[in-house]
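Removed from the display is one protein chain of the complex; every other protein chain stays in position.
Order of writing sets the labels: A and B. Residues in every chain begin at 1.
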Amino acid sequence: MTTTSFSGTRVKNILKSIRIPPVYYFLMVIFLGGGILDLMYGGGQIFGNPKIMMNILVRSVALGIVAVGQTMVIIGASIDLSVAYVISLTAVTASYVMQGDPANVPRAIITVFAMGAVIGLVNGLIITKLRVNAFITTLGTSLIIKGIINSTFSNWAGSVPRSFEFFGYAFLGPIPVSVIVLLLVMIVGWFVLKKTKFGAHLYAVGGNKEVSRLSGLRTHRILILAHVICSMTAVLTGLFIVSRLRAGAPWVGPDGLYDLESIAATVVGGTLLAGGRGGVWGTLAGVLIFSVLDTTFNQLGMNPYLTIVFRGLIVVLAVASYTIRSKKEAA
Amino acid sequence: MMNDDIEMTGEQPKQPLLEARNISKRFPGVQALDDVSVKFYPGEIHAVVGENGAGKSTLMKIMAGAYYPDSGEMFLEGEELSFSHPDQALKKGISIIYQEFNLLPQRTVAQNIFLGREPSKFGLVDERQLNKMAREVLVEIDAEGLISPTTMVGSLSVAEQQMVEIAKAISLNAKILIMDEPTAALTITEVNLLSDLINRLKQRGIAIIFISHRLAEIFAIAEKITVLKDGQLIDTVMTDQVTTEDIVQMMVGRFLDHYFPPLGSEDDFGEVILSVKSASNHKLENINLDLRKGEILGVAGLQGSGRTELAQALFGVEPFKTGSYELNGTTRMIKSPSKAIKSSLGFVTEDRKAEGLCPQQPIRDNILLTVRSIQRLFTAISKDGIKRAPKLVPELGERVDIRTDSFDRDVDSLSGGNQQKVILSKWLASEADVFIFDEPTRGIDVQAKASIHDLIRDLTKQGKAVLMISSELPEVIGMSDRILVMHEGQIAGELPAQASEVEIMRLATGQNGRNGNQHSVVLGEE
Partner (left out) sequence: MTTTTTTGKNGFTSTLNTTWQIIKQIPPVFPIFIILFIIVSYLSPTYSSTVGILAFLRRTAPLGIFAVGQMFVLASGGFDLSIGSIVTLVCLVSSLLLNNDPANAYSSIGIMLLIGAGIGLTNGLVVSFLKVPSFIATLGMMLIVRGMALYWVGGAPKGYFTDNWRMWGRGYIENVPIFGRFPIGMIVLIVVGLITWYIFHRTNYGKQVLAVGDNVRAAQLSGVKVRLVRTGAFVISAVLAVIGGIMFGGYGGVNVTIGEGLEMSAIAACVVGGVLLGGGKGSVISVIFGAYTLEILFSMLNLMGLPKPYKDTIQGAIIIAAVAYVALSQRKRR
């Protein structure tokens, strides 16, 4: 190798190594499609309006944050169906502890993160030590949490002080704080997955647990940590939601379909359920696709139920585009 | 010829690098190892042979820390060993390469080599250092031209993946390299390269232990041979002091000179039942073959020559795109396995586990699967299996000699040889007229092998036609009434029965009549 390398070639090499996940082409298509519909029916008002564009981003924050955690878990060949209820639990607990008093905010935050960590830990332990399938485990824990929430809170609980609403509403310059948080979470997620030892090991464990084990990796620890991270991202989403809604209620998690949608966004983004490959940027595109759809339909006054139909179609078609080329029979 | 003799025959007395002493291991129902003691010396290439179930794999796994012995000790350079996890063995310098490879196809070469040992600072992987280290190791095994550290392992060939595994072992400073059937999936050229590599590793003082069923290769590569039988050590001998017959005799305890059933004669062969002309698909070109009733047509060729693809095309798994296909009087291209079965074609695949059996289903259901799949979908079944033939399963079981106490057991619980027999019964049940066998006796012990060969010949005596693909030249030569040799997706030529290995190899390597000039490792010994 030559001793000196121009920064120019360096940059070129870096650019070459950035592979754009194919899902972004999807996103562009959807975006264009939305734009066309806008011109046809909306008089071009929608996509030209920066406020609405920003709205798309803000809409993506809640799902986006938790989807990062879900992506990690799926890369590890696991899955987390409990995130919706972790979100609800966070919302009601935070709201309840805060009781509208700014002085309680730090305590509330610590409480919910601690709860999230515990839930992630429990998920991880049951999956690894008791060898219960991840689907069943997280389904079970979600029900357990659901029961606890519903028996303690039947309605809106407590309230969030104005000061905390900055998370949901404040701007840093032209950009909402929440979007910045989303980007930060994305970057941290990307960094952990691609640059750290933990990330490398997570890919390995998801790719082939046995091979990883024989190479001396502590597969249990790695999976448990992935689940803890996932629950924590769910907590963060919960905090975001509660700061938007100004109070927490038991139904916010499941109502938003955060469990299935975080999985959907992840697979639409190109991360396989089987684990071992994928990444957060693809997931971001998946989240954005849903947001663009929702916003477009919303603004055009289309029946909200049709957005649900479209979501389903997108999920199937997007994944089909990845799988249709494979020779193996699906399961 | 005992170990002690070897130490006294003029070689410098060396302390054994790895020594197993009085190792015993029992699994439910079988004594896998019984008081086995072997010594392995540095810089020595040592083969371990034995039938299936002789205990070779178990011994290797104990040495690699994957199993615990029930009794006995192991010593590494005189120091006693006790492993509770395989990676402890790795750290001590004992590396094992399994037949199925322990690699992650979606990670790069470098990531695979240093899995778990990535160079890192504060928890962050140093990619550049990782790739550099990988390159260095690849250089050590002379593979840096072939393999790049940043390639996905999944896109490498089998031989290249094996190199990655060896690189992994070298990077762990392996003093002992154990390989399980290293040449099973390699071409002749690749076997030669591997043999060169093994010799280079030997020069570095690494002890190489490998399990193999291929006696010719063992005689070409190994210096010492240890024979195990039924969990016991029969003997450890110097290669240049024995013949293959001696080894075979030690392995089975009897002289196997009637290894194969007698070949057919012209009277046994009937009319052509399968005829393919000018057939091609994207992997095969211009295939012409005729198969007569009562004959065994052997198909030989190197790895990648298209033999399995030929079988798959004939069976409709990856059908021919052009050409004519005439089977049993009907001219029609076979486009799916179920059509093939309906046309009385049977296919005993190469990979038992992945393609031949449904492990959690009872033996009975496995045997009846083909019959059921060609009947109508909602045909009723009875408790014994098939309404019209309640005795079918036990009859077949007896005919192929399946050793089991009940046909309701999950097929998972049977040994390899028995599982192959279950698969065979499945095809017998389908009453096929033409059978395609792909590596029918791979990984099966000598006695079961012989009984399967007899069964195959019996089929032809009943007027069935057999197409038999095999990588074991002795099997091809011993069983075939005619031999087709494939090369690069085409039929390179046809040879009569009892052709020599040289003639087969000549065609298999793409030479027509020219002198076979490569120093083939496999050839030379009968």
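In this text, a residue touches a chain if its C-beta (ideal position, glycine included) is under 8 Å from a C-beta of that chain, and two chains touch if they have at least 3 such contacts.
The structure presented is a predicted model; accordingly, all values stated were derived computationally and were not measured.
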In the full complex, displayed partners of the excluded chain: A, B
Omitted-chain contact residue, chosen from B:80, B:142, B:355 or B:454: B:355
Option from A:49, A:99, A:196 or A:307 whose C-beta touches the chain left out: A:307
Which of A:65, A:94, A:160 or A:264 contacts the chain that the document leaves out: A:264
Selected from B:372, B:399 or B:457 as touching the chain missing from the view: B:372
Absent chain, residues of chain A that touch it: 126, 130-133, 135-137, 139-151, 260, 263-264, 267, 273, 303, 305-316, 319-320, 323-324, 326, 328-331
Absent-chain interface as seen on chain B, which is shown: 315, 317, 337-338, 340-342, 347, 349, 354-361, 365, 368-370, 372-381, 426, 430
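The rule is simple: only the chains that are shown with their structure count from here on.
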Separation of mean Cα positions, chain B and chain A [Å, integer]: 46
Contacting residues of chain B [partner chain A, same complex]: 66, 85-87, 90, 102-107, 111, 115-116, 118, 120, 123-125
Chain B-touching residues of chain A, taken from the complex the two chains share: 195-201, 203-204, 207-208, 210-212, 214-217, 276-277
